[in-house]
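Structure in structure tokens, see below.
Note that one protein chain of the assembly has been removed; the remaining protein chains are unaltered in position.
Right, subunit A next:
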């Protein structure tokens, strides 16, 4: 596996990063960290203080906005039915309350996919119910967990078209659907919808394959959408999956990143904000910057290989605290050409690693793909 990944990675580097190509200089990244006192969660005991201190961490990304504004991002809530798991519900409630409390308020919310865990009607409707308490305008893109039980039927009824565009104060925003074009792994094996969903819902599954992609017709749509947009004006693209190749075995990529790059190449101020990875992630791909967001549900570990060199990793989460390693984000678009992404990670004084030991990859590992999902139950009827 590693050799194949290495080959793809070298190719990606050659295609996307020819000498001299990188995001516009005004898009320099800086970071600052501060405790957001307004979000302090009540009085806490000594033991709880560490666990409950929310933290905002900022990545400054420059854009030429007409007027300052901010928006919020929540994703990867992975809701089960309320009767099974209330922790994930509690965390959505908390994120919604905190977004609602933003002052000045966010102009809108982007929901970045994986609202549900198993794509069930009850799960999706629970998500709608919880997010209803948030009164600002909301935009939704789908995640794979929302889609593969009924192939997007319920999601479409609730949220409409999965890809969309709008302009806001001098920035063109685009939402992409990177999940609905998976290869048909279910028909030949006569899977039930639940089995199909089960394979899709397993990050390290080997059956659903390279399901993440943008697709030719959506690429054409994006190209048309951008045709009238000035090449040096800011564009923010939302997608569930990262638009480059980070770790394909977990679909931390889109398989057609080459074509995505072809469409975006002429534009100099492109920022992609994505979910799915449940972790702090930063990369520059050709002239595009890419920022990975936290889940509210649980953090994924960094992949065993391919973590972008530009990423300052987030701190290793405490598995005993389900509010650790997760949270939501605000994005501030300032008049002085900055877009700040603030990671609001519950339960942390520091979002980023402070020493090598804070990194979940401080213990080197060589890992193998799983085996049992290819054998069971189809070979043991």
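Keep in mind that, in the parts below, a contact is a pair of C-beta atoms (placed from the backbone, for glycine too) under 8 Å apart; a residue touches a chain by one contact, two chains touch by 3 or more; residues count from 1.
Criterion: contacts and distances are computed from a predicted model.
Only one of "Benzoyl-CoA oxygenase subunit B", "Metal ABC transporter permease", "Cytochrome c domain-containing protein" or "CO or xanthine dehydrogenase, Mo-binding subunit" fits the UniProt record of the hidden chain, and that name is "Cytochrome c domain-containing protein". Considering the full assembly, A:249 is the residue among A:152, A:215, A:234 or A:249 that touches the omitted chain.
Panel shows subunit A; residues 80, 84-85, 87, 117, 202-204, 249-250, 298-301, 303-304, 318-320, 322, 357, 360, 362-373, 375-376 of it touch the chain omitted from the view.
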